[in-house]
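Omission of a single protein chain aside, the complex is shown with its protein chains in their original locations.
Entry: subunit A
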Amino acid sequence: MQNNTNKMKFLVPLISVFLGLLIGGIIMLISGYPPIEAYAALFEGIFGGSYYMGETIRQMSPLILSGLAVAFAFRTGLFNIGVEGQLLVGWLAAVYVGIFVDAPAIIHIPLAILAAGVAGALWGSVPGILKARFKVHEVITTIMMNYIALYSTNEIIRNFMLAPGERTENVKESASLASPFLQELTDNSTLHYGIIVAIVAAVIMWFLLWRTTLGYELRAVGFNQHASQYAGINVSKNIVLSMAISGAFAGIAGSMEGLGTYQYMTINAGFTGVGFDGIAVALLGANSAIGVILGAALFGGLKIGALNMQAMAGVPTELVGIVIALIIFFVACSYLVHWLMNRVNRGGKI
């Protein structure tokens, strides 16, 4: 039984990816695009050279972190839809420290990332406190907090940090995650050191959840508040803490953009989408640390490959959006995949 469910954990996403690509191909056919060429270009655009690999890995870093944020909250029974907002305040905090603090890189970078984490944690703990104290559902409050984050960060940039081009100044070099070495290695991609931060964060999440008494408490509260309370665990404290830790991961995801990819923060007309992609990445990765990394790799790869697909095969990137949506759809209704697999299995026997 146990083995079976473990096997399913891998099989469901794999089959979902396959089905997503298959149906995406059918949609291309109907729309008059050549699916085989398109997928060849997509594949080429992910694996076809060190530049593409570099871009994919760069794209993965914030996705891993926002996926971890969602997965961590989910493991403790909370649904954090506010990763987007926590990411934005983290981004701003990282850029602020990156611009206005003077320090050697060895201090400056960790300090800026820490600031992003703290900002995200504070932002995330507000819905946590509201839930713990007043039983307000975190889905509602986290969504609302996203809008507050978006417009507040824009307003702060506009009033205090504005540089030409609707954005802030660049962060100081001592705070930048950009790496000439990695760029050179990957044929001048925008790859930066952020991926190391993301992978370390994944290890931390795993360790925190599965190896510490804090993780034990958080998981217990997530599964059964009543039994946890009865056993002497402080349920309210754990709800707030869980949202804060989740928010910290999200905030650090923001620092990937601020210190790595862009080196600045723009006035955002709308959400970045990275926070919401985190929900899909966590879902795809079955809320485990390693799964989140794999899910982020798939997402990052598809998004980068889509650019090449448009350039080479003339298929619009939106089709990759459809494929991604289909994959999420199939993972979400894993029941459907189970049913399909049972049909196939039974057919095989007869």
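Here is the rule we go by: a contact is a pair of C-beta atoms (placed from the backbone, for glycine too) under 8 Å apart; a residue touches a chain by one contact, two chains touch by 3 or more; residues count from 1.
Going forward, contacts and distances are computed from a predicted model.
A single chain of the complex does not appear, and UniProt lists its protein name as "ABC transporter ATP-binding protein", one of "Transglutaminase family protein", "Lauroyl acyltransferase", "ABC transporter ATP-binding protein" or "Murein L,D-transpeptidase".
Touch with the chain that is not drawn comes from one residue among A:Y33, A:Y51 or A:Y216, which is A:Y216.
Contact with the omitted chain, checked across A:P104, A:G232 or A:G270, is made by A:G232.
Even with one chain removed from view, subunit A keeps its contact list with that chain: residues 1-2, 4, 211-217, 219-220, 223-224, 226-233.
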